[in-house]
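Here the complex is missing one protein chain, while the rest keep their positions.
Presenting subunit A:
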Amino acid sequence: MIAEILGWLPVRSLPRCMRVCKEWCSLIREKYFISVHMGRGAPLSPHDEDNPILDEDWHLIDSFSGLLLHQDLRTFDIHICNPVTRQLVVLPDPNPVMFKLLDQDNSTFYRYSALNLRTHECKLIFGCHTLNSKGVLKSASQVLSVGRDDHWRPLNLKALFTTKPPRIGKIVGRYFMRYEGDILSVKLVRNGRDWDMKVVSFNIWRESFRVYAFPRGTFSDLSQNTHVFLWDNKVAFSKIIDDALHVMVLERYYEAFRWSNSIRVVPLRFLIEETYTKEKLVPVRATSWDLWFNYFEENIEFVTKSKWRFSS
């Protein structure tokens, strides 16, 4: 009951409550309490006078793991701010020269911010890429390891954004995803009548690439009704065959990934009860409990009766 009560308090009040007695102190540190508190989700109030989030002179660039990345519009300094403790870290300026060679009007800009809760390492990546008139990809990016690097270091992320197919063939589908410290680029490739899928991952902490080939022969034909989506934040590759969704996921395997050992078959009962055009039924995301589809303009939620997971 104490957890239920203290769970209503803002984060700033909690350290005070920890000093009340030993019981409250240990309770506030428990996982159960943290889940209660996060479930209540008392957000920082924009009306809180000294709330640093809504300062007009700051432009919010990104937020990650409870931290804010923003730019001071007067000095152009970039900061990382913890809105709860109000601690501020000023970062070195990114190198503008790196982007100069690119046609900025037609460029795609991206940034990745990550905090490793285990090692407390914090990294930022700024970058952009563009296609030149010959259709060749030009890209530039830089990385900063906060607190370790004095300057932004150049980083080559071409392998993620390249429009060239892995060998021969044509890229017919591309997806970008973020999974914890990894950036994943998924490519669906067609070579004549042959289909293939390649996943390239870039690990932010190790700054290294890995390639995962989709096990050949898993699905007889990848040309129709195949979709990529996130399943509990894992890359999932699916195909609707008859009245069921067949899924493979790219799951964590030690520090890297691997394709799940088996195909999971999810019977879609609603396909039997009602008529759907299967080609238009697109899985968009899934958890252990439910699956979401897009169907023309509609969203369909399919709730599974019992909890189920991929066995690894």
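Here is the rule we use: a residue touches a chain if its C-beta (ideal position, glycine included) is under 8 Å from a C-beta of that chain, and two chains touch if they have at least 3 such contacts; residues count from 1.
Quick note on the criterion: contacts and distances are computed from a predicted model.
The complex appears with one chain absent; UniProt names that chain "SKP1-like protein" among the candidates "Iron-sulfur cluster assembly protein", "COMM domain-containing protein", "SKP1-like protein" or "mannose-1-phosphate guanylyltransferase". If you put the hidden chain back, the residue from A:Cys25, A:Val90 or A:Leu137 that touches it is A:Cys25. Interface note for the absent chain: among A:Arg12, A:His59, A:His151 or A:Lys164, the touching residue is A:Arg12.
Interface note for the absent chain: among A:Ser35, A:Gln87, A:Asn132 or A:Ser288, the touching residue is A:Gln87. Residue-level contact of subunit A with the missing chain is found at 1, 4-22, 24-25, 84-87.
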